[in-house]
Structure formats: C-alpha cells, structure tokens
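Missing here is one protein chain; the remaining ones are kept as they sit in the complex.
Think of it as A and B in the order they're written, each chain with its own count starting at 1.
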Amino acid sequence: MSREAIIQEAIDTILKYDQPRAVQVAEQALAEGLDPVDILTEGFSAGIRKVGDLFGRGEVFLPELMLSADVMKSVTNTFESAIQGKSTQKKGKMVFATVEGDVHDIGKGIVISLIKTQGIEVIDLGRDVSVSKIIETAVQENANLIGTSALLTTTLMEQKKLEDELKKHGLRDKFKTMVGGAPATQRWADRIGADAYGEDAAEAVEKSLSLLNK
Amino acid sequence: MEKYFTRLGDGSAVWMTEEDIRWDLEEGMKDAADRGRIPELTDDEMQRLFEIITHPEKTVSCERGNEGVVTFDAGTLKLPVRAGIPMDRMATILTHERALCSDTMELCTTDYSYKSIKNFVHEEAMSMELAQLNSIIPIFYGAMPNLGQYTKPDGPIDNWSELLPLAKIPEARAAQEEAVEHAARDMVYISSIVYDSGADGINFDTVGASGDGDFLATLKAVETLKNKYPDMPVEIGMAGEFVLGMHGQLTYEGDRLAGLYPHQQVKVCEKAGATIFGCVINTNSSMSFAWNLARTVTFVKACVEAANIPVHVNAGMGVGGVPLTNTSPTDATSRASKAIIEIGKADGL
Partner (left out) sequence: MAVTHEVATGMGGIRTAGDLVARMQMTKGMKLKEAKEYVAGKLGISVFELSDSYRMKEIREQFDIGHVLDRDKASYGMEAKFNIAKLLGIPINSVENFKKKIGMI
C-alpha cells in the first residue's frame, strides 16, 4: 500500500472509530518501512483534527470524540517503540486546570482529550485550582505549556493572576500559556499577556502544537 | 477608502472598509447556511444588514410599528445580585415594570438551578404570590435544568465527564439517562408549586448546557407539566446554537436531539408543548460584529419560519450577535436588536 493510501486509511479509521483496523494500519505502515511520525501526523492526527472540527459543528458527538481519542491511544502505543528518537515535531508537557473559584470542566475535559491525542503529555489538575498550585506543578513537572479554563466572568481574572504571578517569580519565559473558556477572547489573551487563546477544542489543539513548535 | 466604525465579536472597536464588511457579512451568512443547512439571506436582506451596521448614528432602532416583546432570563439576578444594588426581588420586578418598561419579568434565585430550589421552593412560592399581588406585567419563574448537578460529587450519579475520557461510553450514557429522570422530576415538582402560587409562566433557561440529556429532561418535564396544566405558558431558552451531544443517541418522539440547530430545536419544543422558544446563536469573539450578526440573522430567520410558536431570540452577552463582553456597547446591541427583529422577523427578544 502506498504512503498516500495508508494515510487515507489512517484518517478513515479515526473517523469511523475503528480500533482494530487502526492498529492494523499502524502495523502495516511499520511493516512497509514508512515513517511512523509522518503517518501519525498526516494520517491519524489529521483524522482527530477532522473529528474535532465535526464536533464543533454538531455533527459528531462527545462519545464519538472520546472513542476516536481512544483509538488514537492504541495507535500511539503501537507506534511507541518505533517513534523513539525520531520526532519531527516538538512535543511536550502541558499542565491544565480550571481556575480557582470555578467548577466547570466539561470544556476542559474535551480539550484535554484532544490535546492528548497529539502526543502531548497533559497533567490535568482538575477544577477550582489555585494559581500557586498551577505554577508549583508546572515547575515540578518541568512543563512547557500551561492551559487554563474559566467559564465565569468573575473567575476570568485568575488567568491574569497566573500571568502576573509567573512574571513576579521570574518564570514567565519558562512556560507558554494558553487561555480558554466562554468569556475568554483573543483580546483578553493579548491584554493579560497570554501566549495563545483557544476559541474551541479544535483551535486549542492547533494552538498548543504551534506553541510547542516555537 | 472610507472606513466605517464597527466592532469585533469581543466588543472592541474596529474601522472597516465597505468591502471588508460586505465580505464578513457574506462569510457569516454562509457559515450559518452551511452549518444549519438552511437558506441563505436574500440580496435585499444583506443590503439591509450592511445599512444597519454602517448607519452613522451611534444607536439605531426599529421602524415604528415593528417593535417586539421582551422576556428575560436571570430576571431578578441582574440588578440586586450582579449589579450589586441593595434592593429585594419585589423592588427589582417593580423597577423593571415601572422604570425600565419591561414587557415581562422573571422571578429567580441566585442558585439558578431547579435542583437547588427544592429545599426552599415554598419560600419561592411565597415570593411569587407577593410579586403577583403588586405587579401588572407577566412574571415567569425560571431556572436552569443543569443536569450536571445530579452527578458526583454534587449528586448521586456517576459523573459522565469523568467516564467519557476513560472511553466508558455505555456507563456515561447510562448515567445521563438516569440523571434525565431526576432532573425532569425536580423541574415538574418546582414548576408545579410556583405555578400553583400564581406564576404567569415557567422559564427553562440555558437548556442543553449539559448536553442532549439536559434538553431531553426539559422536554420531558414540559410534556408532563402541559398534561397537568394545559394552559401553563412555558418558555424554553436554549444554551447554544446546536445541542451538544454528551450522550449522542437520545431522542424525543423519534428526533435525535444531539446536533439539532435552532430551526430543528423549535420543532421538538413545540412537540413537547412549549409556548415560546428562546433561540440562541453563539457569538464568535474573534470574528467581526458583521460576521456574527449575519450569521445570527440567518439562523433566526430559518428558525422563525419553521416555528408555529413565538421565537424570542437571546440577545445578551455573547449571543445573538451581541459582543462577548458584559458591558456590550449600545451601538452593537441596538444593531443586533434591530436586525434580529426586522430581518430575522423574531417575535421578541
């Protein structure tokens, strides 16, 4: 099977949530000597981004989104040994939390599930998490990226507090930051000095990858 | 080249050329038509939208005779709680009636979820009785279905937000089905008591915020209430422009709920017995006001045309083309208001 056919097949298995077939395709790619990182990025990950886009249009639902993420997990396991030391794209570690005073985490859960499928390790601190806890974990884990979510206009200020505290402790350049949640906007991200804003789950994935490649 | 003052979806000011505004109007309209699989706006309607957006005056208003009716969600939360004005709910209702000239009002409590109201519903009923003695405008009682409140740690049911990422799909679905029954029962219980105390109607607000289960619970509650009180006015106000598929397979009278857009949502609400439908179209904060408004009007027009009941479009912070800021500029709000009523032909806001 050609590279193009394998890539198409990989995308298809994700769109159809077909775990056994996805693993078969991954094994076939390895057997044919194709670059696993290439197949992951252009095939399976592209499929995930497509599912994310369909989810954003109300054409695919959360269970399907989670199933596709699960298929992706099996594929990455299959590729794991082959990929070691061959990454063309810088992947990293991300600390993620819903800010203090806010207990909403449906959106955060969706974003994390998708980001994980792109080979980024995510440490989910849950909801109602203080800025000090977020920074402490990011330092301990040597994270590259900090993502915060806030649903309420009243808790949005915690995202600014995070930026201020990072600056105060001389840590601002150590991490990239991304903000999201219903009242957050690009302008808000610019104002507080966050590195990125994710409008929805699909955009959050794209922006995370882009930040890690910087 | 002449530039017009307008806004971005986050409320910030921007100057745009005629070409850019027309481009964004076209793109916003087409995005709605494509997502909802609904008709595009006509050239005349697009021209009217352009004229509304570029009107030189700061605020705009509808032509005489085109006015619509206004209903409120989170009614008595806005002045005494969010604005911090030391006034009780009775004074809030009368302020809306006598000073702000609202057509209707909603009595509600700070914890705006039906589940939370169970413990003090009889006190709420007393407040409703008092409000009804003193007010003239129709007073709804309202809250949110908030299905998430039935999950651990706040409720008895396993949390599907935790089950889904573990790919425990059947378990997550079963949990939602169980929560639907709890929520529907609570909504019927509370609505019955406040209606018996004289409420003019019941408002189910932000429906679908916890997904298709949230919507199903509301539809079931409305159906039961309408069987019990055939004359009860019921408004169903949605949470978003499409129903989030947290479960994905829930149906009401044969219609799958997940993924329904406003023109489809209203038909399901009609089947359940709703009297007013609160249509929601989300504002994208990164796009221009023109893009968002064209998109909103396209969805609204299709929804109103499909509906046999009045449609009141949500036009608050971050919905209905209104920018995503809690102090939305009046230039943008008034333009959204006019376009929704006059081009979208909504029955109210």
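Operating definition for what follows: a contact is a pair of C-beta atoms (placed from the backbone, for glycine too) under 8 Å apart; a residue touches a chain by one contact, two chains touch by 3 or more.
Every value quoted in this text rests on a predicted model; they were computed, and no experiment measured them.
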Quiz item: Considering the full assembly, with which of the depicted chains is the omitted chain in contact?
Solution: B
Quiz item: So which of B:Glu124, B:Asp200 or B:Glu241 would be touching the chain we can't see?
Solution: B:Asp200
Self-check item: Among B:Ser102, B:Asn146 or B:Ser191, the residue in touch with the chain that has been omitted
Solution: B:Ser102
Quiz item: Looking at B:Glu51, B:Glu67 or B:Glu253, which makes contact with the chain not pictured?
Solution: B:Glu67
Quiz prompt | Missing-chain contacts mapped onto chain B | solution = 59-62, 64-72, 78, 96-104, 129, 132-138, 195-201, 231, 233, 235, 275-276, 307-310, 315-317, 322, 328, 330, 333-334, 337-338, 340-342, 346-349
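One rule holds in what follows: only the chains that are shown with their structure count from here on.
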Quiz item: So how far apart, in whole Å, are chain A and chain B when each is placed at the average of its C-alpha atoms?
Solution: 31
Quiz item: For chain B, which residues are in contact with chain A within the complex?
Solution: 8-10, 12, 35, 148, 161-162, 164-165, 167, 169, 172-173, 210-212, 241-248, 258-261, 284-286, 318, 324, 326
Self-check item: Touch list for chain A against partner chain B, complex
Solution: 57-64, 66-67, 69-70, 105-106, 109, 112-113, 153, 182-183, 185-188, 197, 199
